[in-house]
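Removed from the display is one protein chain of the complex; every other protein chain stays in position.
Coming up: chain A.
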Amino acid sequence: MNLRQQLWRVRRCLGAAAPPRRLSWPPARAPLSVGSRRAQSSGSPTHWNQVVSEAEKIVGYPTSFMSLRCLLSDELSNIAMQVRKLVGTRHPLLTTARGLVHDSRNNLQLRGLVVLLISKAAGPSQVNASCQNYDMVSGIYSCQRSLAEITELIHTALLVHRGIVNLSELQSSDGPLKDMQFGNKIAILSGDFLLANACNGLALLQNTKVVELLASALMDLVQGVYHENSSAKENHITDDIGISAWKEKTFLSHGALLAKSCQAAMELAKHGAEVQEMAFQYGKHMAMSHKINSDLQPFVKEKTSDSVAFSLNSAPVVLHQEFLGRDLWIKQIGEAQEKGKLDYMKLRETIKAGKGVTSAIDLCRYHGNKALAALESFPPSEARSALENIVFAVTRFS
């Protein structure tokens, strides 16, 4: 079952208005690992749209976590008007905006969803659950739902800020300078607007520990995005980093936000340090495994259109380089280049012949297993299975 199918099942599960089950801790259950159990298959992706809208009805909550308040604001409608001026240019904001609007049906919004699931999987804390059940819907506190939304807001804001262009490096094909300048302006403003909304939402949670967690996640994310931006080099020569440095940077850019949001969700329900740590671990390892999975796609898909470029900073390539040694790798890149243009098909075949791809798959499964292990401290539930299934989906390669 693919990730997308998993996700819509999961959404439905979140909507199920069953009262939160009180379960015994710790759960008596044999440890799970990736591969020890096959994800059950269900549903058909062709009914995706229908199912999502059904799920939305059940949840009583839009799948898109970006709050309506934010989307309907004067500021964003102002932006929508302005973005039209960019049509015809190559400003990255257009692609980002298209992704947000056009994909809103299919948009995975994975981070928000995982925050909700782990909130539900943990349930109310035993300590003082009696006094705080009042605002719980489908086993999730309303503050945890806000948190899920904030997580998505932060993620989207950085997505928008990632797409700023350097005016001094423009090509004539990009579009007129004035328009690109304008695109930057709009991108900064909309990103800032989303961030301001996230800050506002955080302040409303009235929990300083949660504010600190999410603020530090934002700090990590900014650093991660910075690394990602600066490692995209013109001459195809990659940074000389080993896999452990790669993991650190990838945690900043892809793992920190989810890990800290999961932890914050536990803090909001007054769970103790141990549960918080497990939630953090799940978020971290799931995100890593998810990232490696998407890095692997160009190498494992049956039919990849051959000319499609892939990142030279993706996990399989970094591992490949590590096995090969820096010098040989530079040589291979050189061999795959023709008149300054990189022949991705050729390079892909070279990499596939080495050990990089298989060890990336191993790494993906390693993180998947870590994520599953973290889940074992949560009582068995529909939500926990959903979290497990997400891991199964991202660690399956066949």
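Heads up, the rule we're going with is that a residue touches a chain if its C-beta (ideal position, glycine included) is under 8 Å from a C-beta of that chain, and two chains touch if they have at least 3 such contacts; residues count from 1.
Heads up, the rule we're going with is that contacts and distances are computed from a predicted model.
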Chain excluded from display, named as in UniProt, from "E2 ubiquitin-conjugating enzyme", "All trans-polyprenyl-diphosphate synthase PDSS1 isoform X1", "tRNA (adenine(58)-N(1))-methyltransferase non-catalytic subunit TRM6" or "Exosome complex exonuclease RRP4": "All trans-polyprenyl-diphosphate synthase PDSS1 isoform X1"
Which residue of A:137, A:222 or A:345 touches the chain not shown here: A:222
Given A:125, A:181 or A:358, the one touching the chain that is not displayed: A:181
Full-complex contact with the absent chain, from A:93, A:114, A:165 or A:391: A:165
Chain not shown, touching residues in chain A: 74-75, 78, 82, 158, 161, 164-169, 181, 184-185, 188-189, 191-193, 195-197, 199-200, 202-204, 206-209, 211-212, 215-216, 218-219, 222-223, 225-227, 229-230
